[in-house]
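This structure is in structure tokens; I'll ask about it shortly.
Only a single protein chain was left out; the remaining protein chains are all shown in position.
Coming up: chain A.
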Amino acid sequence: MSNPDPRSVAFVRKTMLPPEPPPARASGAVLWLRENLFSGPLNILLTLIGLGILWLIFSTLWPWLSNSVWNAESMADCRKIIAAAHGPDASGACFAIIKHRWNQFVFGFYPSDLYWRPVLAFGTLFLALAPVLFADSPKARRIVTGLAVALTFVISAVLGATVVELGGMAILMLAWVYLIETRTGPVVLASLIYPFFAVWLLWGGTIWEPAMALAGFVLGFVVWRALSAYGMFAFAAAVVVAAFWWLALSDIVSRGIATVLPMRLAPVSSDQFGGFVLSITIGVSGIALSLPLGVILALARRSDLPIIKIMAVIFIEFIRGVPLITLLFVASLLLNYFLPPGTNFDIILRVIIMVTLFASAYMAEVIRGGLAALPKGQYEAADALGLDYWKAQRLIILPQALKISIPGIVSTFIGMFKDTTLVVFVGLFDPLKAMSDTIRASFEWKGAYWEPYIFVGSIFFILCFGMSRYSMYLERRLKRDHR
């Protein structure tokens, strides 16, 4: 300023200050340590105590882990090897049990010459999901589909699939990948057909059974579209037609076609399922079914129609108020009293239904939270533009509410997936308890307690951690607020 008189308040800026880069943040390992771990006497003390505890845990576990044996025929073998290598008092993990019984942990009692079927079902699951999960990231999608195809093929080959089976798998998967990369429309259809295909692969039998179940959905959809002008009536008619098809016709038709063109795979019954094949079957079905059901329940609970609202509240509060094990017992024992004698209602299907209902009650509350978090203005704007209830929900409300609810939804998924181990109480072979017990029951692996739990726990952790990471990726991808 030309006029340094301190009493002068008049001021006119002549030049604008140019923007400057922010100061470089002081950094360095020592500074970080001092700021975060040793900033004061109390912090120093807590840091030292923490380090002490870590050391205690590590020094106890490390010898056990580092002495672990991966190649042995029995528990006694393991102990001998450890004693020989590290002295008679050394303790060590015997992970040989995992290596030795690996197939049982993964496949339960699934016939060993058919291992390729669950592997293919699991591999194609990623082909069905990839177009949805990585809708606008072709790079991530290609990595996932590529890995799925390669691993499915290699693992099936290692597990002893025949050349014909391997050839069929290769053709199917490569055709699917081609479809994913070139056509966006038909790929959605392929993903919708996938559940029926997976059921056929897992349980075997003729392809026409799941195909006719699918036909019921198609029939219902056609009826609904044809009558869509009549609103709720169209929906009711579609449900009635589909139910009639499933109950009265689908069996006859599928048997009829099967006599002409069998398309059969060797059947596998539900009690041969076990281990991770069982957990993942129940978990994935439950996840896929509980989300739409949860959305419907959440909308019903916020509905203005009193009867629908009351029904939703009763359902949600009842299911949430009862332990999952109770529901599983109902599925396995009580239901038999109510069904006509001789009904063969598959136990895994019953468990899937119960797990789905259980998860959907939680899901509904999570989504209701998301719906409540939306500003009222969003509803009003949708109304003011003349969108009807379903269009407003589908286009405006749910996309935002579900995005807000992603962390809660994924938590529910993860909780449900871990809860699949509870099927041990209804006599199914979950990987954690029933499968480990079965393996321990054999003479050579008596006494192996920690190792199976650690192994199964790690696999669960990997799968759940994967879901958690995906949800964070999804949240980042859908971020729109630009704050």
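The rule we apply is simple: a residue touches a chain if its C-beta (ideal position, glycine included) is under 8 Å from a C-beta of that chain, and two chains touch if they have at least 3 such contacts; residues count from 1.
Just so we're on the same page, contacts and distances are computed from a predicted model.
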item	value
Name per UniProt, for the chain absent here [options: "Phenylacetate-CoA oxygenase subunit PaaC", "Ion-translocating oxidoreductase complex subunit D", "ATP-binding cassette domain-containing protein" or "TonB-dependent receptor"]	"ATP-binding cassette domain-containing protein"
Among A:E73, A:E317, A:E380 or A:D437, residue touching the chain not depicted	A:E380
Residue of A:I396, A:M435 or A:V456 touching the missing chain in the full complex	A:I396
On chain A, residues whose C-beta touches the chain left out of the figure	375, 377-378, 380-381, 383-388, 391, 395-396, 399-400, 403, 478, 480-483
